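Please read the structure below before turning to the comments.
A protein chain is absent from this complex, but the other protein chains hold their places.
Here is subunit A:
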Amino acid sequence: MSEQTAVARSPIAPAAPTVRHGWEVDATVTVGPLTLSDETPLAKVSVRAPFDGAARRALGVRYGRTGRVDLGGEGVLIAGAGPGEWLVLGAPGTGAALVASLEELLAGTGEFTSVLDLTHGRALVRLEGAAAPRVLAGVCAIDLADAVTPDGTALRTSVAAVVTDVVRDDRAGVRSYLLHGERSSGQYLADSLLEAGAGAGLEVTGFRGLG
């Protein structure tokens, strides 16, 4: 009898499936200037607390902004996409450890907080490239100009009519947006972005991680 290993799957079907970090991911590698990657394997933890209290100070990120911090020895990205709501992104497979670290961090605040691992219930994609705002503007009504939504902005809005957390997380000076939504909308969201970006040369690439 052969040994079997559980593999987690993203809601977005990969073109060339391979397994990394216990997840089925796309092995495709693209070097084009405009890419869409499925980042669903990243650990996704939701934190809810009073929007401007001790928990916010402990997390170090206010509503509407993002921050990269070290949490339990892991580099994580915290996005304040809603008032009193934070999304914490970490490396694949670290969800349980992130929950434990966050609970420990927030225990001393004296506030009513909740920490929940949403990794397998959500979809996450990254749209990256200088033309990313033009693609996103086709499916989203937010002003994506630097003056309004600079690097480090986190917000929730409607993207292709799907409620989505939009996190601007530029990498090496290149425009980059993380788009986070319900798992059941993941494939539709990815397809909508690919359709909106077809004219701009948007290509699919494999999982890259937080970087």
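Keep this in mind: a residue touches a chain if its C-beta (ideal position, glycine included) is under 8 Å from a C-beta of that chain, and two chains touch if they have at least 3 such contacts; residues count from 1.
Note that contacts and distances are computed from a predicted model.
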Which of "Heme exporter protein C", "Sarcosine oxidase subunit delta", "Simple sugar transport system permease protein" or "ABC transporter domain-containing protein" matches, in UniProt, the chain that is not displayed: "Sarcosine oxidase subunit delta"
Residue in contact with the excluded chain [from A:Thr18, A:Ser158 or A:Ser184]: A:Ser158
Residue of A:Gly32, A:Gly60 or A:Pro83 touching the missing chain in the full complex: A:Pro83
Hidden partner interface residues of subunit A, rising order: 51-52, 62-64, 82-83, 141, 155-158, 163
